[in-house]
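Written out below as structure tokens is the structure these notes cover.
Excluded from the complex is one protein chain; the other protein chains are retained at their positions.
Coming up: chain A.
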């Protein structure tokens, strides 16, 4: 399953909700303000790194660039463009936007 997160973990608890409730393996895609979770040194980084044992984590390149943080993406996070976003949706049978 693909979990789509569009808010910073410092703003909303949607990423926290996924990390604590999602069962099985899956992928997390960070878009819009969600990409702030994927920056080196941010307060949420330890939690995200721990979550990488269970989830593959992706971040949308265009949203990283729009926020000027594309050069400090947390190690282990894979960046994707919109075509990659489409592939993630296609390759996961289900997806959920945690709004």
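Keep this in mind: a contact is a pair of C-beta atoms (placed from the backbone, for glycine too) under 8 Å apart; a residue touches a chain by one contact, two chains touch by 3 or more; residues count from 1.
The rule is short, and it goes like this: contacts and distances are computed from a predicted model.
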One chain of this complex is not shown here; going by its UniProt record, which of these names is it: "tRNA 2-thiouridine synthesizing protein D", "L-serine deaminase", "Nitrogenase molybdenum-iron protein alpha chain" or "Amino acid/amide ABC transporter membrane protein 2 (HAAT family)"? "tRNA 2-thiouridine synthesizing protein D"
Touching residue (missing chain; options A:42, A:78 or A:95): A:95
Which of A:5, A:18, A:31 or A:77 contacts the chain that the document leaves out: A:31
Across the whole complex, list the residues on chain A that are touched by the chain not included here. 4, 6, 31-33, 62, 81-83, 85-87, 89-90, 95, 97, 99
